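Every protein chain but one is kept in place in this view of the complex.
Just so it is clear, A, B and C label the chains in written order, and each chain counts residues from 1 on its own.
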Amino acid sequence: MTTAPARDDHDHDDRDGGRDGRAAGAPPSGETAYTSDEMMTVAAARRLDDGACCFVGIGLPSTAANLARRTHAPGLVLIYESGTIGAKPDRPPLSIGDGVLAETADAVVSVPEIFNYWLQPGRIDVGFLGAAQIDRFANINTTVIGPYDDPRVRLPGAGGAPEIAASCREVTVIVRQSRRAFVTSVDFVTSVGFGSGPGDRERLGLRGGGPRTVITDLGILEPDPDTCELVLTHLHPGVTLEAARAATGWDLRAAPRPRETEAPSAAELAALRELTERRPPDRSARS
Amino acid sequence: MTTAPARDDHDHDDRDGGRDGRAAGAPPSGETAYTSDEMMTVAAARRLDDGACCFVGIGLPSTAANLARRTHAPGLVLIYESGTIGAKPDRPPLSIGDGVLAETADAVVSVPEIFNYWLQPGRIDVGFLGAAQIDRFANINTTVIGPYDDPRVRLPGAGGAPEIAASCREVTVIVRQSRRAFVTSVDFVTSVGFGSGPGDRERLGLRGGGPRTVITDLGILEPDPDTCELVLTHLHPGVTLEAARAATGWDLRAAPRPRETEAPSAAELAALRELTERRPPDRSARS
Amino acid sequence: MATVVPLAEAVAELVHDGDSVAMEGFTHLIPYAAGHEIIRQGRRDLTLIRMTPDLIYDQLIGMGCARRLVFSWGGNPGVGSLHRFRDAVQNRWPGPLEIEEHSHAGIANAYVAGASGLPFAVLRGYRGTDLPGRTANIKPITCPFTGEELTAVPAINPDVAVVHAQRADRRGNVQLWGITGVQKEAVLAARRSLVTVEEVVEELEPRPGAIVLPGWAITRVCRVPGGSHPSYSAGYSSRDNDFYLAWDEISRDRETFAAWMREHIL
Partner (left out) sequence: MATVVPLAEAVAELVHDGDSVAMEGFTHLIPYAAGHEIIRQGRRDLTLIRMTPDLIYDQLIGMGCARRLVFSWGGNPGVGSLHRFRDAVQNRWPGPLEIEEHSHAGIANAYVAGASGLPFAVLRGYRGTDLPGRTANIKPITCPFTGEELTAVPAINPDVAVVHAQRADRRGNVQLWGITGVQKEAVLAARRSLVTVEEVVEELEPRPGAIVLPGWAITRVCRVPGGSHPSYSAGYSSRDNDFYLAWDEISRDRETFAAWMREHIL
């Protein structure tokens, strides 16, 4: 349950990458239409190298990771905080503890072991995180909107996120871009990105590399190597820099010439939709 | 490997309670002859209550614990530091990691788990320890005879003993009685009995009750509730108080009227000999 | 040695008002039936401990059984919010709910310390987050060898641990497999423990991936087939994902929630 913020108030449907994403701008001719969430999920999947091990949270990250396994990265190692190592689900698990994860895993270990022996030492290449709020240094809030003691919105909280953000070799954040989510200062630091800038991770003793990519429904942001501030480096097809700036609560920096993300290929879309449209049968255990 | 001191120099054959024990005094008429080691093993077995859980080391303790299981304590739970919980060996294991232990156990856990989750919290009723040297406060040495840096005899060392002595609800020590073993001051404190007397265990934060019984080939010693000093409370049949004093390196205190240990019954001897005489076949894996 | 008794009897015997209770099960093997029995018996002022409160604690909180919640992720997995939990924290309904909030790694290690008879656990966690500012139960600790500063959390030792497992034998030995989460640690950390099982068998035949909790380390075992629904018990049932979805609507409104609990639980 690392990456699922509350569904309402901070909308981020974490069951299905394709559901309520806005329709993207007119698709490049000759390609099938796709939603902005599909673009986001495909862009995230592309960031996963074959053979890497990935600490996956439920929702879009899990969909993206499973998409990568089905396309360019068949050797991707999926690790879920429920203790399943090397899970090979044939459908996106509906929960972090979905039976399909244990049934298809190379190894199933206890929850203390997954955090202590596997995540904490820095064995994991990529951690995937969602966010209800994120700031320019990629610090993440999934705890509360408003004052902690009198919250306007009480979100689920930390889950595995703080240690994923601390320990994975790199972190990819997937979050829909809006002024409500992209804020100058998060209401609560649940997971540390670059703190208040260069050197903070080292000062805090965080051994992982921190956020390397923030993938949104509008484009891709990456930290400036010198300042650690998120910089817009890619725009998805049909998205303008102005649109991205309008959806950001701070004065968004952009690369001199943001590149256009390659649109989802027909193969990527087909694989993604096969994943997300496959619903498990009702296997109610009521009796 | 908790309880096996070096075989030579500090003789304590830890494979077979019956092997090189001195022949006991003339057996009471009408009873089969038995060795002093057999008397010692039977006396130790009798101290184990049915249903108790017992942290067992290889050698005489294991023989005694298995004898108890076969006689008055069929529900005795045997725990070996190799991680086997509830082992039910049909023969005394020849090593702490004998296959028969895992095959017959209720649960097999890792070595860190057996010490951290099972021994350390004080879940174990009885710990069995051997000794190369023991003092009047039941402090035990299984590390070196002579100076640590230039030992006359290098013994195997601590194994699980220090934490068994610290954490079990009570400890039973089995050791052949001699001036070489029963010393005024041990050359090295490997495992703490009562330290230098009352209150020391509490001061050290040792939560187990400490030694409750020291069983030798001559009799039984128990700590004085007030002074914590070992007092001879039982003599085995045919053993005199003088003999016990002669085999003790300090001025041994005795109860006003030491009781005579009940001689091994025919049933006890039969069960013990069945245990100790059953040798496994040569199952060499050379190939 | 755990004895096998009826659920109502075990709950009445082991769970008292004001107790700290850990009902664990990481998505899998969540002890719903035992939670419902605690609700029926009207327990109050409980300190509820659980990594992922899930629907079971949403129900206990909504029914006013809890005074305090210790947790690390309070959502409806794959769905969204826990509305009763949110209503309690945001609006103090049905009453105020103290919360102590951690990360998964923090609570998992606190259980490990509890199971190990240690007063605290050490981890690389929480550093730089706002979590330590919200509880006295997260403190820095310095390595005596390297001088490095890490984080300590106190051991969790609940009054009662409640878990669900697939099987037990007549001696009360309990066997569970699949995703086993922190159940072993929760049971070993607790002063008393209650295990509900799908079935009681003569002999626990060994199974791949199964762990066994010896009967002498458990207080009570209860036979409750389907006792993990709408969670699941691998080999016996599947997760009722539709119910988790439906709960979003059932729990959103106080009256709808109360009516549902009256109809299905009380």
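The criterion applied here is as follows: contacts are C-beta pairs under 8 Å (C-beta built on N, C-alpha and C of every residue); 3 or more make two chains touch, one makes a residue touch a chain.
Just so we're clear, the structure is a prediction, and the values are computed from it rather than from any experiment.
J.: Looking beyond the chains shown, say which of B:61, B:86, B:127 or B:160 touches the absent one.
T.: Only one of B:61, B:86, B:127 or B:160 touches the chain omitted from view, namely B:160.
J.: Looking beyond the chains shown, say which of B:39, B:54 or B:96 touches the absent one.
T.: Candidates B:39, B:54 or B:96; residue touching the omitted chain: B:96.
J.: At which residues does subunit A meet the chain that is not included here?
T.: 51, 53, 77, 85-86, 106-107, 116-117, 120-123, 167, 207
J.: Under the stated touch rule, tell me which residues of subunit C contact the chain that is not displayed.
T.: Interface residues of subunit C facing the absent chain: 117-124, 137, 139-141, 143-146, 148, 150, 152, 154, 206-210.
J.: Provide the residue numbers of subunit B that touch the chain removed from this figure.
T.: That gives, for subunit B, the contact residues 1-2, 4-8, 14-15, 58-59, 81-84, 94-99, 101-103, 108, 110-112, 115-116, 119-120, 143, 148, 151-163, 166-167, 188-192, 195, 200-201, 204-207, 280, 282-287.
One rule holds in what follows: only the chains that are shown with their structure count from here on.
J.: Please tell me whether A-C or B-C has the greater number of C-beta pairs in contact.
T.: A-C
J.: Hey, which chain is the most central one here, using CA centres?
T.: C
J.: Specify the chain most distant from subunit B by Cα centroid.
T.: Chain centre farthest from subunit B's centre: A.
J.: Please tell me the distance, in whole Å, between the geometric centres of subunit A and subunit B computed from their C-alpha atoms.
T.: 58
J.: Indicate the whole-number Å distance between the mean C-alpha point of subunit A and the mean C-alpha point of subunit C.
T.: 27
J.: With chain centres defined as C-alpha means, what is the inter-centre distance between subunit B and subunit C in Å?
T.: Whole-Å distance between the two chain centres: 41.
J.: Using the touch definition from the top, which residues of subunit C touch two or more other chains?
T.: Touching at least two other chains: 112, 184-185.
J.: Residues of subunit A that contact two or more other chains, please.
T.: As it turns out, subunit A has no residue touching two or more other chains.
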